[in-house]
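With one protein chain held back, the other chains of the complex are shown just where they sit.
Let's turn to chain A:
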Amino acid sequence: MSAAPAYGEDKGGSAGPGEPEYGHDPASGGIFSSDYKRHDDLKEMLDTNKDSLKLEAMKRIVAMIARGKNASDLFPAVVKNVACKNIEVKKLVYVYLVRYAEEQQDLALLSISTFQRGLKDPNQLIRASALRVLSSIRVPIIVPIMMLAIKEAASDMSPYVRKTAAHAIPKLYSLDSDQKDQLIEVIEKLLADKTTLVAGSVVMAFEEVCPERIDLIHKNYRKLCNLLIDVEEWGQVVIISMLTRYARTQFLSPTQNESLLEENPEKAFYGSEEDEAKGPGSEEAATTALPARKPYVMDPDHRLLLRNTKPLLQSRSAAVVMAVAQLYFHLAPKAEVGVIAKALVRLLRSHSEVQYVVLQNVATMSIKRRGMFEPYLKSFYIRSTDPTQIKILKLEVLTNLANETNIPTVLREFQTYIRSMDKDFVAATIQAIGRCATNIGRVRDTCLNGLVQLLSNRDELVVAESVVVIKKLLQMQPAQHGEIIKHLAKLTDNIQVPMARASILWLIGEYCEHVPKIAPDVLRKMAKSFTAEEDIVKLQVINLAAKLYLTNSKQTKLLTQYVLSLAKYDQNYDIRDRARFTRQLIVPSEQGGALSRHAKKLFLAPKPAPVLESSFKDRDHFQLGSLSHLLNAKATGYQELPDWPEEAPDPSVRNVEVPEWTKCSNREKRKEKEKPFYSDSEGESGPTESADSDPGSESASDSKSSDQSGSEESSSESESEDQEEEKGESSESEQSEEEGGKSKMKKRKKVAEGQGSSSDEGSGPSSSSSESERTSETEGEQMEPASWRKKTPPSGKSAPVAKEISLLDLEDFTPPSVQPVSPSTIVSTSLATDLEGLTLTDSPLVPSLLSPVSGVGRQELLHRVAGEGLAVDYTFSRQPFSGDPHMVSVHIHFSNSSDTPIKGLHVGTPKLPAGISIQEFPEIESLAPGESVTAVMGINFCDSTQAANFQLCTQTRQFYVSIQPPVGELMAPVFMSENDFKKEQGKLTGMSEVTEKLTLPDTCRSDHIVVQKVTTIANLGRVPCGASDEYRFAGRTLTSGSLVLLTLDARPTGAAQLTINSEKMVIGTMLVKDVVQALTQ
């Protein structure tokens, strides 16, 4: 509104008393008139209580920043307003803060707490913008806070916040590259995100932080391919270019069998591309190629990529079209590359900058794949209104496209261009004609004649350029063209352009036998004007003199000597040098006659004709569409496009893992179940829903008797369906509504069938409540199949079939409680999750769990079915590990339920995140059927909740397993007095303190229960405490030994406040969540 006066103020410097708008304001009026110090008025305005004044001040400050004026001295005054209620003021303060925080780091820290508060705001926009600003403040000291904030936001329920988290990753990385490992973890997690909103941003982060970790993509490859069309344009560009690189490392070259043809591009394109363009050579090419062709089968994933990117050629964004074009150029079989030509030609209608880039790429492509653009030849015709740089690029393309058949039209076009007023363009045209003449023998004479005619052009530049080109052409067949050389010789009188003069002299010298009479005369003239010539011409004069001396020494001896003596005293050392060198060679002296005898051979050796090549040749070793390609030089951060592998890497890595035992189950049957499964989870509000969902949640939660394999299968199922589902996602949304009803009916029938329905039930909890969906979504995604397995309670030995039925019977008794952990990975289309994000915007933040809640009870490591009879559970024993005090001791219980003994149980090559180490248990020689044995192993989790993945090997098999510790297990109790506790707590305030308010349910108001719950969740020791409603616990983390202090202040009313003080903020926050979870349930 009043940006204009703000501007006026700037222009007039700070002496702006004539601000009518504030004249009426008594507070500022006085200051304005006596304004000597800079920006005092602004400071005053920022200090008032009026939002309107603050806003005005901020607007003026932002205007200053925009103009590049320094406003850093206002920092203290501005930063105070960071918590201002007015959202516009707040935003402008953010703008200011991001701009100047780097310069005033100490003061910037004052604002941090506001953002930390903002991170917990129920409004997702505020959460996101708090994270945005927090991560944009380039102050190294807050790196840990940023890290924590990013990790939290990465599991936020709002996809928008998760997107912001992905954006924050490269920011933090550029601030502190030591965080790479942790950031990669976050990236890995976000890569698994299924919303289109996040996909583009996280791939961007991936490209900036860890482009070399191609292994992270495997599991997400198919998902990315399928989501691609729904991602916003900018994300599409980044994803496509990343996938191009990925495909180059993972698939075989589709053109490998055509490599024979590749060597001969002239023929290759005829043979493989344009049927109508078939020339006489094509038949041969095809026949020679055919016998060599081995069957090549394209990897279905490779095909998937090509298929899913193709529609994007129709994008309105030039960047996307270009990205797809380069993908096709680098990855598609020759026969398919053609499709991109049309789209690229379309881009030529766009802004001239776009044209410029596109033409550069077309120029490169047209060298390799000429046939592709031939039908569009006319689209590259040049208009007089095109900017010169565009004209020259179009010319390049036209030249590349010229061939035997179209050369007459192309040359006719060129003829028009030569008369253009734009002389740079004319020069380029002459070069282009020269190239056409060298490439296409048939028109060489025509071109040469045309160029010779140009020699009489009035414009010197044109003539000069023609001379240079003619010189090159003549070298190819000098004998026939004595006349032209004579003609050129005459030109030396008029033409002044050094390069042209030099070219003529060289020609005369080289072919002096063809013009024996004229040559000495030219030398005479040149000798006369020698001193006035340019260096390049002088060198050629010496050259000419030498050659003439060797062929016709009678006439030219004196002239040569004259030229050489002139050159001897030239200012330029190159010329003096050349003169000395030449004299030694041609004039036989007393001593060194050996070389001069061969002087003629040296000077008049036959020289190969120059090849006129496109400057775009071989540029395609850069990834097309990249900056490096455009500049023809490697730009910083450019990722080389790898060569195709010789042998295809294992394609199975892209399979989203399906546990082994489901392979035997009938695939057909599962497919059939798909539809109901999905439409169910989408049509959440359906009336039959609750009935369906209960058994599901029950099976997941407390019923020990519920069938293990049932819930497991469902989750594996959902994973495999996942992929299939995504393919059809676009149509899904439309259908889902009407189908919802139908499918529910179907589903009921299935439930009644009993056994076969297990997967449906498993899906129950996922659809029953969006809350559980949230948590399980983020969780399920980050975990390997082995790790979710352990979350399900250990199974009894009962037969699955029988329990299946009891499960149904139980449905009325199960509490409808929301389980934090759902056994199934949630399947949702991008649509579904997006919509959920939408509907949930107003609901309060659900504390999302980073780790499964677990007490000290047994957890499953390997199910007996998966382990082929070997069942493995583990418990955190909470005893100090004997070998290393930093290790968490884990008791592993093996039991053999097969009927053969299992031999040689040991831990195989662990694949561990940085810092984590394992102390293996001693090998168990043999485990007889029915026997159980317990081993102890130690794991140093390095104070993080990262899962330790390792292999469990028997003599015959290997199982991938992983142990993820609940955060409470990462510490050991310490015993301290109340005073010590308070003292330590005093040291750990501020950023190290995490506080959460909660309400204790009636069931856990007694001391005993509270203490029990806390100690179950965390391995802490109770600290004696005077007050009755306060509980204190203390512990140290195992690896670093940092103190973890937990205080619970419980009021009799049930309201309570939980405080955790720990240097390890990550642990603190996670622990708070776990404890709150445990206490409130």
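Just so it is clear, a contact is a pair of C-beta atoms (placed from the backbone, for glycine too) under 8 Å apart; a residue touches a chain by one contact, two chains touch by 3 or more; residues count from 1.
Basically, contacts and distances are computed from a predicted model.
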| item | value |
| --- | --- |
| Name per UniProt, for the chain absent here [options: "V-type proton ATPase subunit a", "AP-3 complex subunit mu-2 isoform X1", "Large ribosomal subunit protein bL20m" or "GTP cyclohydrolase 1"] | "AP-3 complex subunit mu-2 isoform X1" |
| Residue among A:A335, A:L558, A:L602 or A:A635 touching the omitted chain | A:A635 |
| Residue among A:L74, A:A130, A:L224 or A:V237 touching the omitted chain | A:V237 |
| Absent-chain contact - pick from A:S315, A:T556, A:Q859 or A:S895 | A:S315 |
| Of A:K378, A:K490 or A:K528, the one touching the omitted chain in the full complex | A:K378 |
| Footprint left on chain A by the chain that the document does not show | 1, 3-4, 6-7, 51-52, 55, 59, 62-63, 65-68, 86-88, 91-92, 94-95, 99, 102, 123-126, 128, 132, 135-136, 138, 158-160, 164, 167-168, 170-171, 174, 197, 201, 204, 229-230, 232-234, 237, 241, 311, 314-319, 321-323, 342-343, 345-346, 349, 351-354, 356-358, 375-376, 378-379, 381, 383-385, 387-389, 413, 416, 419-421, 457-459, 625-628, 630-631, 633, 635-639, 730-731, 733, 830-831, 834-835, 837-838, 841 |
